[in-house]
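Every protein chain except one is present and positioned as in the full complex.
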Amino acid sequence: MSEKTIEIRHKSSGMMRDAFKRLMRNKAAVLGLVIILILILSAIFANVVAPFSYDEQNLRQRFLAPSPEHWFGTDEYGRDIFSRILYGSRTSLMVGAISVTISSGIGTLLGAISGYYGNRVDNIIMRFIDIMLAIPNILLAISIAATLGPGIVNVMIAVGISSVPGYARLVRASVMSLRDQEFIEAARSIGANDFRIIMKHILPNCMAPIIVQATMSIAIAILSAAALSFLGLGVQPPMPEWGSMLSNGRAYIRDYWWVVTFPGVAIMATVFAFNLFGDGLRDALDPRLKQ
Amino acid sequence: MREKLLEIKNLKVVYSTEEKVVEAVNHIDLTIHRGEALGLIGETGAGKTTTALSILNLIPDPPGKILEGEIDYNGTNLLSLNQKAMRSVRGNKISMIFQDPMTALNPVMTVGDQIAEVIRLHHKISRKEAYIKAQMMLETVGIPGNRLKDFPHQFSGGMKQRVVIAIALACNPELLIADEPTTALDVTIQEQVLDLMDKLQKEFNTSLLLITHDLGVVAEVCETVAIMYAGEIVEYGTLEQVYNDTKHPYTRGLFDSIPKFNEEVKRLKPIKGQMPNPANLPVGCNFADRCPDVMPKCREADPIVIDTGENHLVKCYKYMAGGYEA
Partner (left out) sequence: MSTLLEVKNLKNHFKTPNGLLHAVDGVSFKIETQKTLGVVGESGCGKSTLGRTIVHLTPKTGGEIFFEGKDITHIDKADLKKLRPNLQMIFQDPYSSLNPRMSVFQTISEPLIINRVERDRKKLSKRVLELMDIVGLSSDLANAFPHELDGGRRQRIGVARALALNPKFIVCDEPVSALDVSIQAQILNLMQDLQDELGLTYLFITHDLSVVKHISDNILVMYMGKMVEYTTSEQLFKHRYHPYTKALLAAVPIPEVGAKKERRLLKGEISSPINPKPGCRFAARCPYAQDKCRVEEPAFQAVEPGHFVACHFVGEINQLNA
């Protein structure tokens, strides 16, 4: 410790700061982070940045090729694709963030309970998870979305629930390896109850893999949401969403390449950025991997 | 004087990461003679294992690097050999026993395969002959030969360490390096393994470099002793010289720290403080901050190694001509 103060810090910030330093040294991760930041900013300021409104139709200007006025061209209703992509990033990022919050929240809880208590509880939860795993992810999301009906909220729920098993398994495995560590026993010997042990001693120590998994699965969630929208189960028009933009544009793919290319590139860039960042985060949070 | 087998000259090894440079071994000299059992004693982080790995040129690089020095083995400098030449030395002329017998064996190979493997790597003999030799080795270490086809998990900890010894001795090495070979074992099993090592070392006239933190283990097996502290050898001599005529304050501190088995001591006399951070060693003697006999000049310059008589080497100002006054 460099400072000689005895001022007690009640937050464990030191470790996170070290991890952040390592992250900043990783060029690929920084690139990912920059793209993510641009996306977030453009989502927040879409109404300021976008030259047109997302639903402003101009039937006389249908299928205009990219030009200085319409950077990414226009679609079949003459709407500006650049503006729609900017607005679409709002939907995509929100779907990604909220569905990942749902899945990581439920998954972590189930995994922690299952791993900590073991035996019967573990058996029941894990068999349930196995059943969910037996159904392909996207199929599960489609059936949930189909049951709940189309709409952005239902997409988030569907995508969120369908990726719960991954978290549950991940958290269960790390909880089981932590459960037998002496510091857990030490916590019990000073009278800590199960809730405190899980919240204070176990979960903070398996945060790293959860954060990494969450970052990576934002990308997957955005893809799944796009797929659902593509199938018409997701966001309803005229609200722009990258998946539904792809879906609508695919009829014109032969003549007007820009209608599908730009939403596709947007999805790709986002997924790419989150994956780069997630990779970097994993290395930063777990320095052992690199040596 | 016996024939020299291995001579470490001025060895310096560092581990460097982006933030710091750890000086693990600092200019040490050490000689092992043919048939000699040398005990290298030191605490965690003293550089014992690094020294051993340097002999086999197995320092993980990066982050480790042998910066200076020579390791002279029968007239060749091991550090100048290429990987291929080095491989023919490892396990053949010089072999090593690691601390943890549980992880030193491959769990999916039978012990027979593992012993035969090392023999066939270094000698051009048929598979059959190798297995016959492997069986002989097993019996030498006190395991019935019919267990050749058993897997490591079918053996207990002490038996596994015997298998590890059998592998290490399979090619009749001239030098056996044992890195804390009994630390993971219980005392009664440790006794068996030490007894076996002692017997085999004499029988095969192998030289032994025994690395340990346990002064008692060295007293049972070794004739010469080197004490290591913070990357340096601070005292070297025969077992009698070091144990009965202890010179260096660190060595004396070690002896005072251990609870005595045969006499009644009400209170232990620990060495105060901690070992210095190897990434930030002090100027002068590394032991100065913990030394009860520290003098001003100890903090100014590093003491040199001096012979206090009959090759009893000490790295301390106290024993230089004039002692304290000089």
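So that you can tell them apart, the chains are marked A and B in the order they are listed, and the count of residues begins at 1 in each.
Note that a residue touches a chain if its C-beta (ideal position, glycine included) is under 8 Å from a C-beta of that chain, and two chains touch if they have at least 3 such contacts.
In this text the structure is predicted, and so the values were computed from the model without any measurement.
When the full complex is examined, the chain removed from view is found to touch A, B. The residue from B:102, B:268 or B:283 that touches the chain not shown here is B:268.
In the complete complex, the residue from B:254, B:291 or B:314 that touches the missing chain is B:254. Counting over the whole complex, subunit A has residues 1, 4-10, 12, 14-15, 181-183, 185-192, 196, 200-201, 204-205 touching the chain that is not drawn. The chain not shown here touches subunit B at positions 43-44, 156, 158-159, 186-192, 194-195, 213-220, 239-240, 243-244, 253-262, 265, 267-272, 274-275.
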